[in-house]
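Every protein chain but one is kept in place in this view of the complex.
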Amino acid sequence: MTRVSEDERAADSTDRVPVLLVRGDREYLVEPGGEQGTDLGVLEVPEDVQSGDTIETHLGDEFQVRRLRGPDLFHHFERTGAPMVPRDIGLVIGETGIAGGDRVLDAGTGTGVLAAMMARAGAEVVTYEQDAEFADVARENMALGGVEDAVDVRTGDVLEDVDALEPSSFDVLTLDTADAPAMVEHAPDLLVDGGFVAVYSPFIESTREVSKTAREVGLSDVTTRETIQREMQFDERGSRPSTAPVGHTGYLTIARNE
Amino acid sequence: MTRVSEDERAADSTDRVPVLLVRGDREYLVEPGGEQGTDLGVLEVPEDVQSGDTIETHLGDEFQVRRLRGPDLFHHFERTGAPMVPRDIGLVIGETGIAGGDRVLDAGTGTGVLAAMMARAGAEVVTYEQDAEFADVARENMALGGVEDAVDVRTGDVLEDVDALEPSSFDVLTLDTADAPAMVEHAPDLLVDGGFVAVYSPFIESTREVSKTAREVGLSDVTTRETIQREMQFDERGSRPSTAPVGHTGYLTIARNE
Amino acid sequence: MTRVSEDERAADSTDRVPVLLVRGDREYLVEPGGEQGTDLGVLEVPEDVQSGDTIETHLGDEFQVRRLRGPDLFHHFERTGAPMVPRDIGLVIGETGIAGGDRVLDAGTGTGVLAAMMARAGAEVVTYEQDAEFADVARENMALGGVEDAVDVRTGDVLEDVDALEPSSFDVLTLDTADAPAMVEHAPDLLVDGGFVAVYSPFIESTREVSKTAREVGLSDVTTRETIQREMQFDERGSRPSTAPVGHTGYLTIARNE
Partner (left out) sequence: MTRVSEDERAADSTDRVPVLLVRGDREYLVEPGGEQGTDLGVLEVPEDVQSGDTIETHLGDEFQVRRLRGPDLFHHFERTGAPMVPRDIGLVIGETGIAGGDRVLDAGTGTGVLAAMMARAGAEVVTYEQDAEFADVARENMALGGVEDAVDVRTGDVLEDVDALEPSSFDVLTLDTADAPAMVEHAPDLLVDGGFVAVYSPFIESTREVSKTAREVGLSDVTTRETIQREMQFDERGSRPSTAPVGHTGYLTIARNE
């Protein structure tokens, strides 16, 4: 991945990032300078469009311009599978402290929401996706998310590339693949001192294997957590947890290189 | 808050951010150019110190240099109360999509870990703390976290200042105060279209009031969730949730301005 | 309630309790000596029918005879509302130690599954139901459950009858009504020393009121618990909690008279 200078990134973040055009339930993600057909007419988006502007279709209907936010990615990214939910992405970011200047190695990309949200929080991400078609979709999603310069989507198996990756060159390693344990073995080599691994795995058996491997290769503070969320219901009768709760997504294992 | 140019921030992030000096259990957070006394001798930190360097005390013991990561803030920030835990900070960031370029209004600051982690993910944060001593500690914490230019800690009651805040000037509003409902009333005015409010509240009664107010002032997608986490135990006998689980922290209510 | 002698109860339990006639998905609850029409012909049930017998319809199709078990009540009782689920009935029985010889005061009856299951575990139950039609259905359900002699279904408001109830005459008080707090006030008078109150309430506000009242009237060991259950999924991919978990039912508050 070519390093992006601060100047280029500053330019990106003001010039080329797609914006949301919203009118009631209608919502389009369009690049500055682009054009969008709608059932209410055509929208032409100026190059210098700003959040807060309004744009009229050629038939005179107004749309509001908004900056894209992380949760919007779930609705606008093309899906190649079930993307990690905002809650779990938040847990990865909170537990590893993803921040500006971080270099993250991610596998597998999938829809790419995790990679995009880490990039939006300032990380440079190298992400591996074995399925070539999925990788293509993920690249398009990165462009939609305005993070194509910060996320390098590579087609292939990260395990085959691992020897070519520079040692101690990543701050965080995020894994959402069936063979996560094999990759965890390389974490001590790939991570800087104090770097984190975060592994998301739906099943307990693979989670156990991840935890075991993390301990065996000498990572510290190895912790696996299951997260249960309940939506609360407030109505005139009173307050209670929802009778239709959020289900299991995955176990999250966090470990540190130190 | 004075806007910081991209150049200055780039400079900040390489030049003046404190680094961690680590040797076994010993861990010090020191500014480049600074000096730190330890029981193993004095550490002098060069101005151009880099993550991955090693520094010797004047007695010849080596410390490793690390970049500070978000979870480190919990150990190095001076506490003026129980800080929000990484899990809940992650949930706020994940559900609101905190990212580079965001302007966040936060109340109350407390220890300041949430504000610092949002700043580290690229946000400019204005945060209010009513207790003047706590606010002073928070300012010192922001310096320790290398985000003093991105976080404006204001002493006072945000409700008294609210009329002076520019309308539609914030992307996200984060509240961890007893009078959060009164502040939620102002969310539609203060937030840009598509902006989020996130309210963290330990008790159900205040949470209900927050949810009710959010609906009344016209915010959409008002959702309150309780998060239960269980640490998993893996040993030779088998796998199971911990018999000593993580307890309740707070309810998190998220709503959107649209 | 007229006390039932042990002899009469022994007679009840062998002579008149309905039995289940089962063939594949077909399942009928019939009294000994009774007759049941089915799409496979008529079943005549001998007076001395025993669990384990087989009975043929007049067309020659065999049904197996089974003793009725508690969980069967959920399928065979006529419902006048959502009955308490086996899990919550079990929690009431486990936490209060329902056993042979117990005298239980129950309000409100509803479908009557809790009353029937406590009676089947040996308790004599007086249960109040304000809705006269619901009370009639509950009485029929008690006959179906073979516990009509052990459960006295009374139509009316237990609060209006409370002065007529003999002091210290109940071992356990079970409440599943909106005005449970008012009834908890009488618990110290109605319960024997060491007796229990169990209150099931879906909303937190009424639960709080129940807990507060229990403390105010001097009950001890006042404890409210919320129960979350997750069904586990085991398949060839691995083991995990269900992605479609069991939702909230109610808070259970237990307190003791001592």
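Here the chain labels run A, B and C in written order, and each chain numbers its own residues starting at 1.
Keep this in mind: a contact is a pair of C-beta atoms (placed from the backbone, for glycine too) under 8 Å apart; a residue touches a chain by one contact, two chains touch by 3 or more.
The model shown is predicted, which means the values in this text are computed figures rather than measured ones.
Only one of C:A143, C:L159, C:A182 or C:I228 touches the chain withheld from this view, namely C:I228.
Across C:A121, C:L159, C:A182 or C:V217, the single residue that touches the chain missing here is C:A121. Taking the whole complex into account, chain C touches the unshown chain at residues 6-7, 10, 13, 20, 22, 51-52, 64, 66-67, 69-73, 86-101, 117, 120-122, 168, 171, 192-196, 204, 207-208, 211-212, 223-232, 234, 239, 241, 246, 251, 258. Taking the whole complex into account, chain B touches the unshown chain at residues 202-206, 226, 228, 230, 237-249.
Just so we're on the same page, only the chains that are shown with their structure count from here on.
Over half of the residue numbers at the interface between copies chain A and chain B are found on both sides, making the touching surfaces mostly the same.
Annotation, chain B versus chain C: rotation angle of 180 degrees from the Cα superposition, expressed as a multiple of 5. Chain B and chain C, compared by their mean Cα positions, are separated by 51 Å. Separating the CA-averaged centres of chain A and chain B is a span of 20 Å. For chain C, residues touching at least two other chains, in rising order: 204, 228.
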